[in-house]
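All protein chains but one are shown in place.
Order of writing sets the labels: A, B, C and D. Residues in every chain begin at 1.
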Amino acid sequence: MKSNGRIWFPAGVLVSLGLGWFGFPAMLYRAEPQPVAFSHKAHTGQKGGMKCEDCHALREDGSFSGIPGIEKCAGCHASAIGSTAAEKRLVDEYVSQNREIPWLVYARQPENVWFSHAAHIKLGKLTCEQCHGEHGKTDTLRPYEEDRISGYSRDVRGNPGGKKMKTCEDCHGRCGVGQQGCLDCHK
Amino acid sequence: MFPGIDGFEWTPGHLIFLGIFYTVVAVVFLTLALAAVRAWRSYRANRAEAIRWQADFHDLPARDRACRHALTGEMRERVCELGFDCRRCETHARLLEERPPAQAPAADTEAGGVRLPLDRLYHRGHTWVRPEKDGTVTVGLDELASRLMGTPDRVRLPKAGRRISVNGTGWRMWKHGSDVRVLSPVDGEVAATGGPEAGWYLKVKPAEGRLDARHLLRPDEAAPWMRRELERVQWTLGHSLADGGVMVQNLSEAVPAEAWDAVCAGVFLQV
Amino acid sequence: MKVGRRDLFKFAAGSVAGLAITPVPWKLLEDTALWSQNWSWIPRPPRGEIGTKFTACTLCPAGCAVRARCVGGQPVALAGVAEHPATRGVLCALGLAGHHLPYHPLRVRQALRGGRPVGLDTAAAEIAAALVEMRRSGSKNLVAVLDERPGRTASWLYRRWLADMPQGRYVTPPEREGATLAALAELIEGDAGPLGLDLERVRTILSFGAPVLDGWSTPGRVLRRRERFQIVQVETRYSRTAALADQWVPIRPGTEAAFALALAHVLIEERLYDEAAARRAGDFAAYRKVAGEFPPERVAGLSGVAAEQVIQTARLVAGRRPAIAVGGGDPGGGPLGREEEMAIGGLNLLLGGLERDGGIVRRRAVPAPKELEAGAAPVTEIQDLPNGSVGLLFIDASAAVDALPWRLVEQKLASGKALVVSLAAYRAGYAGHADYLIPAPMYLESLQDVPAPADAAEASFSLSTALVAPPQGVVEPVEFVGRVTGNAGTLSDWIKRRAAAVYRTGRGTVTTYTTGKVEPLAEVGSAEKFWNALTEGACWQDERVGGRAAPGVALLGRHGDGAARLRRAAAGRLDAGEAPAGQYPLVLAPFGWRGATGNTALSPVMSKVYQESGLRRAGNQAAVHPATGAACGLTDGCRGVIETQCGSCGVAVFFDPAVMPGVIQVAVGPEPPRTRSVLEVCDLEGGCSWRAARARIWKV
Amino acid sequence: MTMDTKRKRPARYGMVIDVDRCTGCGACMIACAVENNVPPAQPEATDRTGITWVRVYQIHNGASFPENRTAFVPVMCQQCGHQTPCVSVCPQQAVDVDRETGIVGQMPQRCLGCRYCMAACPYHARYFNWWDPVWPKGMERTLNPAVAPRMRGVVEKCNFCQGRLHAARERAAAAGRAEPKPGEYVPACVEACPTAAITFGDLADENSAAAEQARGGNTFRLLQKLGTEPKVYYRSSRPWVHQVAQQDFGRRKKEEIRG
Partner (left out) sequence: MDRALISRGVRRCSPRQFLLWLVPWAALAAFGAYSAGLCLVRGLNQTNMDNRFAFGLWIFLDLTVIALGAGAFFTGFLLYILKRHELKAVINSAVVIGFVCYSGAVVVLMVDVGQPLRAWFTFWHPNVHSMLTEVTFCITCYLTVLAIEYLPILLKNRKIRQVPSFLVFEFELHKVMYVLAGVGTFLSFFHQGSLGGLYGVLRGRPFAFREGFAIWPSTFFLFILSAAAAGPAFILLTTWLVSKISRKRLVKLEVMAELGRISGVLLIVYVLAKAVDTLVWINETAPATGFAAHQFYAWRPFGTWILFAEIVVFGLAPALVLLDEKKRQRTGWLVGAAVLVCSGIGLNRFVLTIQTLALPTLPFDAFLSYTPSWQEVGTFLAVIAYGVLVYSLSFRYLPLFPQERELAEVPRVSGD
């Protein structure tokens, strides 16, 4: 008993480390698949030939349209293109019923954030890829992951590479815009 | 607070403020770490017993720490600062040199009804040490302590071969639901154990082969000390234990339950 | 391996130590903080495309044009439309939060009978059966529709249908803002036609208690031109208007007629009146005699206004013409009284205000479809109905604005088995008194027409288009009444027909809100295009009536009893009452804000002005002068009971040194639940005025 | 980033309120509540616990009937330009003065609800969310998406309708301009005031109507002596209004003392 008395403390440390670094993150995030299998690649590639702005556009007043509504999808997918199950589901469950697809937006900012695409595109001259990466070339949509406690998307505040407030600040600092007034970006 | 956090700016205010803050935090945790490291070292060096005595001794009321020479009247009101370890005491050495101990009295002395046999030396923790012919020493409780403990409910004696040191724990006894650590009067290795029934508790092989007895009370010194001890016990109790000038026999029963701990603490020098 | 207690402690200590170097505590710390910023029970505003829609406010007769900021079609903020020629971008506090009203917690979503849900069809069938039974039994009881907002297409429909019923009566609340003009019309010989106020050019407004700066008339017409005219406010209460008036003349309650006659006296004595107008008055001498009985010195005693101030007021008004005198009463305090309005009308004539720029002008009525105009039932003000005569009363409360004490309505009901059907959007106002409560659509939920308000200088027409869908089970009041009385009709069709009738006039201009463009109606192209323009945000405005031939007038009215009535009223309304002054030493004077007098629901955010600031006194809050309060044993902020001859009600008492001593000003307004409104203890005085009553108050 | 997209010079937004025009109708308070998603009052709320980013105070000349006179003074965050009392006290930088607009911003998401800023503000322009915001069922559909509703336990206040500034900036950005033109950005209370009693604009712009009026005579600012340089000016031609608005409180009469 005396001899193995020493292992208990390190054992506790090890168990904690394991649970903390591996078990906890797995538990913290709830993954939810996107409602429809969507391939950006199929739309933007050779076959589709579309540009980002064709679907995600700035409106006249500068506001960002976000993900297009079902009528945009219906423009091409009024009837199934191809015979995949996903395509059939899109047509049957959404297009033909004229129901909006409940997309889960990875970059959806929390309620208190004000983000203007117009300012970044028109004034900042940023391209889509500078922030969103090669999202337009992906073939599948990964599941949306939500922090169970905070309700944030993992992309917004969770992943090591996620866009935190720091990301915004750094860029603004580099570019010399928005001299750190909180309400520049918060509402 | 940390450079790199949202909204952080280096300003003189930050530098001063955070500088002070981190200094404070660092000092606090370094101090804590220092204490922890030292504690670890002491623990590893088996200094726990020594430390315990040191701490206990300093927590004793000044009155309980009276120098042996003050008890005998050789000096006035002297308080021991060395944990009753006269071996290290310069004053003791000096006094010993100045006034070598007189010839031992012829017969066993007695103080307040407590017998103090001549063949042994006494420790301030109410143990005696009797050198044996085989070079070992026998350690037992003196009469006051024996009567106080009566027949202990439980005794835990060290195993043979275990090292004990002066003022460290000699053995432990339980009585009336509370425990008593009996201070070891000698440095050495436990050779054999006895018990209350044998009238002695430990047989110890003294360290370095011989008994250094400078810190132990000679029987002639023991008498005033014992009278003083009886007095202390009585103060603690708030009433007399004397029965016609002689201490009651069944002391262990005469002590009321609520005073038991206090009396044991007083007798066995612990907190 | 034996596991001891200490081992478990060590394990636990190790776990804690280990946990500190994992993300767990730190992420939890962060996430709980983020959670506190994203509590699921905090509503999230809808996201969607932001757009603008136009409509018109129907919460009061002013009919201000409204620009609605919509998110995904849902209005989230309302504002005025600066391009609108009359309302000029003004929207009052009520209107600014009008888009909240469809979601009010008091909303009725189901027909109720005696407070319990009943199917709409059942309710209709039962009411129709009752009507049939009335007819069959040969009852003399009347079938009446109390229309709280006359002049709408729906009103015309009611009138048309009621005309077909022998016992049908079309009833309106007592005339309020139009009362002065109505009284003036009585003084003009021949058919005066609709009159209006040329507020655009007026230089002085002599107001007898009219809340000129507080929601009166069309606020845009008044407030955006405030610098161009001065206001002399003759009012007991130090109202908002009195506070910002150029002159405030505090008078004792109920002495307006005397004060008006005193002014007339001074005008005549000092020859400040308009001689031409006097020449047109056939009874100038008689009038002069009546006015002569009220010299400033006498009136000073009656009204508490010093004689010099009377004289000075008269000079001031006469010296800065064009001037108009207006009455109309208070939204909560009730009409001023017909005699007072007659006296005020007389003043207008003396000041030469009739048929001149900046005075009282003639205008045309907003045309209605011929089918409705021909044979429409006459308009009866409710106080003119015989008491105990109504057997079946429909109350179209969907457009309630001003206070109308329930007792006044109740008096008219036949004793016993009168059936009251309230068509309302909320369980507020009379809803509790009605046998049937029929859920009506609310503002922004249905298409309504907005005809010109009573005092407009020219006819106008615009639409209040529906911006949100009404809840299930809601029925257009007029359509429900039609269904019960056996008249089919869809309101929106009739509104469209009325628009066509307007188009047929070919007169006036159309203003498009988005562009601010003003074009003649004739150039619009077609009735359909006109309609489309109206629905997308435009209004039609008639041209001013030209050819001002000044008509003959009678300063004391055409009925011959004017002089006697004036004398009686001028002697003081309060003294005419029966309540002994000794028992009731104080005067209760109710007041309120337009549209907020408790007959309908207000947006919950109106709590900002009532509950969350002291800006407006809420219902049954009484203000007294500290001296009066002390004399009555009251303390500031205490609860009190007001008693009049008609009953008593509980109030919250506040001391206000601005209140005339001896007067208790009580707000009529959004009341705390289960409190008897102060309106119900007011003295109705023959049904046309309840603005002052003898009362006493004590602390509870 | 090219230079033309940067703002040229910092603005100093402010307003001039004509007290003589204010009728105390409350339209500003309602428009403000609607614009900024300020919830309706809880049943227990009072004038001391309610939230009104702009509050119209009624001031009196102190006289009794009939010499009494009243004026209405809308008080919102005065956007102090110097030693802004609330900014320096906030322990966690939930309050800041935007260098480009001069607007004092309150970040409810950063706020921990210590209320120190409320104690610091002499204008009582800051409001605490004593309750969770509750709108009647269905009414949450009418919330303005430009402004995030606050949760209970945080402080909020007027920020000159930051949501409108955002929208104006976005429109400007869509047109390739870094800043909205004068008049494109106007707070809700200014727009709603039926008597146009409030003039809003950039005080740093000499030519703006607001700057012109602020420079003109008859203006005063509340608690000017504190030296906080508020950016909300008041004007009145009535001498007693100046007197009362700038008097010290010690002269108030005893009956006005509550409690």
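Going forward, a residue touches a chain if its C-beta (ideal position, glycine included) is under 8 Å from a C-beta of that chain, and two chains touch if they have at least 3 such contacts.
The shown structure was predicted, so the numbers you read here are calculated from the model rather than taken from an experiment.
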Fill in the blank from the handout: Going by the whole complex, the chain not shown touches B, C, D
Exercise for the section: Based on the whole complex, identify which of B:25, B:93 or B:160 touches the chain you can't see. Expected result: B:25
Practice task
Could you tell me which of D:11, D:90 or D:161 touches the chain that is not displayed?
Solution key: D:90
Exercise for the section: Tell me where the left-out chain touches chain D, residue by residue. Expected result: 42, 44, 46, 48-50, 57-60, 73, 75, 83, 85, 88-94, 110-116, 118-124, 126-132, 151-155, 222-228, 244-250, 252, 256-259
Problem - Interface with the undisplayed chain - residues on chain C - result: 29, 32-33, 35-36
Exercise for the section: Determine and list the chain B residues touching the chain excluded from the picture. Expected result: 1-2, 5-8, 11, 13-14, 16-18, 21, 24-25, 27-28, 31-32, 34-36, 38-39, 42-43, 47-49, 51-52, 54-55, 59, 61-64, 177-179, 232, 235-236, 238, 258-259, 261-262, 264-266, 270-271
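To be clear about the criterion, only the chains that are shown with their structure count from here on.
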Practice task
Take the average of all CA coordinates in chain B, do the same for chain C, and state the distance between these two points in whole angstrom.
Solution key: 97
Practice task
Report the inter-chain centroid distance for chain A and chain C in whole angstrom, where each centroid is the mean of the CA atoms.
Solution key: 52
Exercise for the section: At least two other chains touched by the same residue of chain C: list those residues. Expected result: 37, 44-45, 47, 50
Fill in the blank from the handout: Residue numbers in chain D touching two or more further chains are 93, 109, 147-149, 167
Problem - Partner chain A, residues of chain D touching it in the complex - result: 1-2, 5-6, 93-94, 96-101, 103, 105, 107-110, 146-149, 159, 162-163, 166-167, 169-176, 178
Practice task
Going by the contact rule at the top, pick out the chain A residues touching chain D in the complex.
Solution key: 58, 60-63, 111-112, 114, 116, 118-119, 122-125, 175-177, 179-184, 186-187
Completion exercise
Within their complex, chain C touches chain A through residues 1-2, 4, 6-8, 10-19, 21-24, 27-28, 30-32, 34-35, 37-38, 40, 44-45, 47, 49-50
